[in-house]
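Here's a structure for you.
Every protein chain but one is kept in place in this view of the complex.
Chains: A and B, in written order; residue numbering restarts at 1 for each.
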Amino acid sequence: MQVSMSINGQAHSHDIEPRMLLVHYIREMAELHGTHWGCDTSNCGICVVLMDGVPIKSCTTLAAQAEGHEISTVEGLEKNGVLDPIQQGFHEMHALQCGFCTPGMMVTGRWLIDKHPDPTNMTDYEIREAISGGLCRCTGYVNIVKAIRWAAAYEAAAATGGN
Amino acid sequence: MAMQTPAPVEYSRATSVDDAIQQMANLNGEARFLAGGHSLIPMMKLRLANPGHLIDINPLEPELSYIRQEGDEIRIGAMTRHVNMLESDLLAQHFPIFHEAEHVLADPVVRNRGTMGGSLCQADPAEDLSGVVTALKGQAVVRGPGGSERVLGMEEFHVGPYMTAVEPTELLIEVRFKVKRGHGSAHEKVERRAGDFAIVAASAALWIENGTITDCGLACSAVGPTTMHISRAEQALIGQAPSEDLFAQAGAMASQDCSPSADGRGPVDYKRHVAGVLSKRALSRAAANALR
Partner (left out) sequence: MASWLSDATGGVTDAPIGFGRMKRKEDARFIRGKGNYMDDVRLPGMLHGALLRSPYAHAKIVSIDTSAALAHPKVAAVVIAKDLETLGLAWMPTISYDTQAVLAGDKVRFHLQEVAFVIALDAYSAQDALALIEVEYEVLPAIVNCRKAMDPGAPLIRDDKVGQTDNLASPTWEAGDKAATDRVFGEADTIVTRDIHHTRVHPCPMETCGMVADMNPTTGQLNIYNGNQAPHAHRTVYAQVAGLPEHRIRILCNDIGGGFGNKVPVYPGYVCAIAGSIVAGAPVKWIEDRSENLATTGFARDYIMHSQLCAKNGKITGLRVDVIADHGAFDSTAQPTKFPAGFFHIVTGSYDLDAAHCTVTAVYTNKAPGGVAYRCSFRITEAVYLVERMVEALAWEMNVDPIELRMRSFIRPEQFPYESATGWTYDSGDYHKTMKVAMEIAGYEDLRKEQQEKLAKGEIMGIGITFFTEGVGAGPRKHMDILGLAMNDGADLRVHPSGKAVVSISAQTQGQGHETTFAQIVAEELGISPNEITVRHGDTDKTPYGLGTYGSRSTPVSGGAVAVVSRKVRDKARLIAARMLETRPEDLAWEKGRWYVRGDVSKGAAIEDIAEYAYSGSPMPEGLEGGLDAQAVYDPPNLTYPYGAYIAVVDIDPGTGHVHCRRFIAVDDCGVRINPMVVDGQIHGGLTEGIGQALMELISFDEQGNCMNASFMDYLLPTALECPEFELGETVTPCPHHPIGAKGVGESPCVGSPPCLANAVIDGLRVWTNGRVKHMDIPCNPARTWAAMQGNAAPPQ
């Protein structure tokens, strides 16, 4: 069946088997390898992308279910050669080691900052809870929390004309 | 690739509730409805579930995703996502247990997709929302071919592990909760790790007027073949004044009346014990928020 969706603002349309999972559509059909997979039981969050701005596990979604929706992956964070503050924050705060869980963690962080009513005052608990759908084996999460905070602070400063 | 993947399957989308039911009828009930998919798709990937056909009811979200008050009832549409129930002011105001239970149900990402209907119909004995709905004495509205509807209480709804009274050609469309005065509710859960299914969970609801318990709901998850409805404790509490001793007795009943199995989460004696502890704690906090 023909399945069409928009990924990072670009239209994609491919003839696929109905059973194809969204993570594979992204990786194989759209050829965007930044979204990874890590388990069979929807626990690890390595495959997290945004659908209409909201994090979902792309390994637990059929590509067909994304028809007509807007998918955002890690590749969509950088715009016109400028990194998103979340990406910069991960770099500043050493929030990645092997990098495998990083895309899922970054899009989740991006979503948290966007939806939170007061991002510069997020509590540690709120940040940790937001990323608790993802597993990281390398970093122990401390720096991931710091990176998300860094990005929120950066954006707030930029908004007020600072930085 | 090599992450596990589903077997070949046919797929169609529903355009309305009645269209979904009609499609299912045309397939003689031999398809599965696909809502959030976070129970069904993992089972399909492990090839434990191999439906020949999926009817995607996500297009029904505008029609079936709602939390609203109608008269003396709160009604939740079957396609309402967990995140909506977690963040609903209406639910927080009327039934505080929703926020508590949703907070510990799966993880924040799964909650963006999973639905009320999916959770109830999956009927996993360890699942939190079934306990909540049972404690709140929710009524499930099920629609069948030709527009026929029936309303089921939770005891009728839950038939066995992963089995409900919903017929293959029917669709759960709504769950209804009566709003009565003096309500408080709470959910207690013990898990091996955040996001895991409960080792044991207890959902407690109380209605208290003039210092007396006028109604009570108590359900335990993960300690029986389905959600365990501790009706003996409910009966014992009605007409009594809330007290720690009373709740301890209710806890003892929960401990005795539940029917846990040993598994990787714990042995029988431990689960019985925790059913008692959590029931008491949930009732205690339910009383505290009823009396606030």
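Heads up, the rule we're going with is that a contact is a pair of C-beta atoms (placed from the backbone, for glycine too) under 8 Å apart; a residue touches a chain by one contact, two chains touch by 3 or more.
Note that the coordinates shown come from a computational prediction; the quantities given were computed from them, not determined experimentally.
Undergrad: In the whole complex, not just what's shown, which of B:V179, B:A194 or B:L291 touches the removed chain?
TA: B:A194
Undergrad: Can you list, in ascending order, the subunit B residues touching the missing chain?
TA: 1-5, 7-8, 47, 107, 190-196, 199, 264-267, 270-271, 273-274, 277-278, 281
Undergrad: So which bits of subunit A touch the chain we can't see?
TA: On the side of subunit A, residues 17, 19-20, 27, 32-41, 43-44, 46, 73-75, 77-78, 81-83, 87-88, 90-92, 94, 96-103, 106, 124, 127-129, 131-145 touch the unshown chain.
Operating definition for what follows: only the chains that are shown with their structure count from here on.
Undergrad: Using mean CA coordinates as chain centres, what's the subunit A-subunit B distance in Å?
TA: Spacing between the chain centres: roughly 29 Å.
Undergrad: Going by the contact rule set out above, which residues of subunit B touch subunit A in the complex?
TA: Per the touch definition, subunit B meets subunit A at residues 1, 3-11, 13, 34, 37-38, 41-42, 44-46, 54, 56, 58, 106-110, 112-113, 194-195.
Undergrad: Would you tell me which residues of subunit A are touching subunit B in their complex?
TA: Residues 1, 17-19, 21, 23-24, 27-28, 37, 39-43, 45, 48, 54-57, 59-62, 64-65, 108, 129-130, 132-134.
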